[in-house]
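For this depiction, one protein chain was excluded, whereas all remaining protein chains were kept in their positions.
Note that the chains take the letters A and B in the order they are written out, and that residue 1 is the start of every chain.
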Amino acid sequence: MFQATARNLRNQRIESAVKTLFLAMTILLVIPVMIVLGTLVVRGAPVISWAFLTQDPIQGMTAGGIFPALLGTICLVVVALIASVPVGIAAAIYLSEYAPDNWFTRLINLAIINLAGVPSIVHALFGVGAFVLFFNFGTSILAASLTLAVMTLPVVIVSTRESLQAVPQAYREACWSMGATKWQTIQKIVLPNAISGILTGVILEVSRTAGETAPIMFTGAAFFLPFLPQSVYDQTMALSLHLFVVSTQVPGVPDALPYGVALVLIGIVLLMNAASMTFRVILRGRRRW
Amino acid sequence: MEDRRTADWWIDRLMKNLMFIGGISAIVFIVGIFIFISKEGAQFIFEGMDVREFLGSPLWRPTSENNPTYGTLALIAGTASVTGFAVLMAVPFSLGAAIYISEFASNKSRETLKILVELLAAIPSVVWGFIGLSIMNPLIIQLFDVPIGLNVLNAGLILGLMAAPIMTTIAEDALKAVPDRYREAAEALGATRWQVIRSVVLPAGKNGLMAAALLGVGRGFGETMAVLMASGHSINLPNSPFDSVRALTATIAAELGETANGSEHYQALFTLGIMLFVVTFLINLTADLVVRGIRKA
Partner (left out) sequence: MVTASQTAPVTISVENLSIRYNEKTALSGVNFDIHQNEIFGIIGPAGSGKTSFLRILNRMDPTIPGMEYEGSVRFKGRDLREWRNLYALRRKVGVVFPLPVGLPMSIYNNVAFSPRIRGIRHKTDLDEIVERCLKRAALWDEVKDRLDALGSLLSGGQQQRLTIARALSQEPELLLLDEFSIAVDPVTTMRIEDVLRELKEELTIVLVTNLVQQTRRLADRTAFFLTGECVEVGPTEALFTGQVKDSRTRDYVEGRFG
């Protein structure tokens, strides 16, 4: 009897020690997020102002605002979305609604996983070889955005496919029994009930695309451009590249400036992530079946 | 005649084909990537490259006027050291976090922790690189009394933090996939939660945990900007974590802008790209086979 109690007590002590250990490890993992954000805010906030966001840089990029870079990032993201979202949704619809359970479908899924795992610099090389050179778009918003689109395609496909598969099969069968075609069913029941999940994925894609540097470095983004881009065939500045160059290659930059750029960039990224998360929470509350 | 092929019928057929085209897009692009980078690097592979030098020599001197050499050993060592360091650091913490989140955390704190891990994953590579430059660099110089803070340690820690979220998520999936009845059986025998985890859950989930580590390696291997900015610039084999190194990815990013299209240096960089593509392809393939095995069960 006493022995059992003693062992129990010892086990319980081990148990709470272990639990504390793992909690500590978890906290140690997430503390850097706080530190990073905190430092960026503290050191970068002094630089942020409306002028910072809306004016051009001056004095060789060592002062002034970041407007062209901000605009450029927005352009790149928008064009990349236009290119990747329709293709991604079509791919997801195919996988969820049409694809038979065979080796070819498994091959497609394999390709998606691998596309997601290709290093960003290899995407840049592909962009140069395919869009800049082969299709002759030159270094341009078009080439850079298409490179980004290929890179983030898996994100759209996977999140869209999950939302589509979450729609119960019973609804599809009910529609088919009424004589609706597969496309009519997708159009009227499946897609409308998956749209919120799709949007969540798109928002996530935006946040990932805005932060990328390598894929755009050689395909269309440049650091020092005297003019704003006039068309998709022009080069553009971008926040991510701006941060890279300003912190590594430009002499005479006041310390706070790169922090300001980093803060704006991470601000956009986190805002998008927060939007995506809030969306997900709202969705969970709104049950439609 | 009621049995006519109406507009609906034809639209349905058309849409099916359109969706199929979208469906094969991933295959088209992955093959396309391989084709285009091979195309640009092909000449180097088949004509200019000395395989023994390429894989065995640490002398990467493409810009030397008299005798350009394309030895990648130092670059491979750079990538390996930084990735190795990162995974070594991150695996225990990711595993610990996954165990805590999956087995110990209450529902509410689980939500919060998962959000925090997601935030960690959301930080862009270039921002991490900037952190390595501006925060870690002076910190390392001060703490360890070394002349340069851009080294294996710096990049390794940063990469570790970047790889941790995906490792934690996959590991958590692997632990969640262990059926509850295993846990219940052990608990019925009087085991504490930790005993259950140690003797039942972890062994059952070990495949997924390995996959998580693999995916972390893949992530670290392919990282570009953070490594470029935090690992320093010397191309050499590292002797200690305080040495500066250069990774394969960083090399391409640093040098591509200065090469002329079609030059040997340019082609060599594309060849590095092929190497990266193949290795990450294999890593992801292996990890995916394992992960899919878990998700199905």
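Please note the rule applied: contacts are C-beta pairs under 8 Å (C-beta built on N, C-alpha and C of every residue); 3 or more make two chains touch, one makes a residue touch a chain.
Since the structure is predicted, the reported quantities are computational estimates derived from the model, not experimental observations.
Colleague: Please provide the labels of all shown chains that the missing chain touches.
Modeller: If we consider the entire complex, the absent chain touches A, B.
Colleague: Which residue from A:V36, A:C175 or A:V206 sits in contact with the chain not drawn here?
Modeller: In the complete complex, the chain left out is touched by residue A:C175.
Colleague: Of B:R4, B:R52 or B:R181, which sits in contact with the chain we cannot see?
Modeller: For the chain that is not drawn, the touching residue is B:R4.
Colleague: Go through chain A and note every residue touching the omitted chain.
Modeller: The missing chain touches chain A at positions 100-101, 170-171, 173-181, 184, 188-189, 193, 288-289.
Colleague: Residue-wise, where is chain B in contact with the chain that is not depicted?
Modeller: Within chain B, the residues touching the omitted chain are 2-6, 8-9, 12.
Definition applied: only the chains that are shown with their structure count from here on.
Colleague: In whole angstrom, how far does the Cα centroid of chain A sit from the Cα centroid of chain B?
Modeller: Measuring from centre to centre gives 16 Å for this pair.
Colleague: Which residues, counting only chain A, touch chain B once they are in their complex?
Modeller: Going by the criterion above, the answer is residues 11-12, 14-15, 18-19, 21-26, 28-30, 32-33, 36, 39-40, 86-95, 97-99, 107-108, 110-126, 128-130, 133-134, 150, 153-154, 157, 181-184, 186, 207-208, 210-214, 217-218, 240-241, 243-244, 247-248, 258-259, 262, 265-266, 269-270, 273, 277.
Colleague: Note which residues of chain B are touching chain A in the complex, please.
Modeller: Residue positions touching the partner: 8-9, 11-12, 15-16, 18-27, 29-30, 32-33, 36-37, 39-40, 92-94, 96-97, 99-101, 104, 113, 115-120, 122-127, 129-131, 133-135, 161, 164, 168, 192-195, 218, 221-225, 229, 249, 252-253, 256-257, 261, 269-270, 273, 276-277, 280-281, 283-285, 288.
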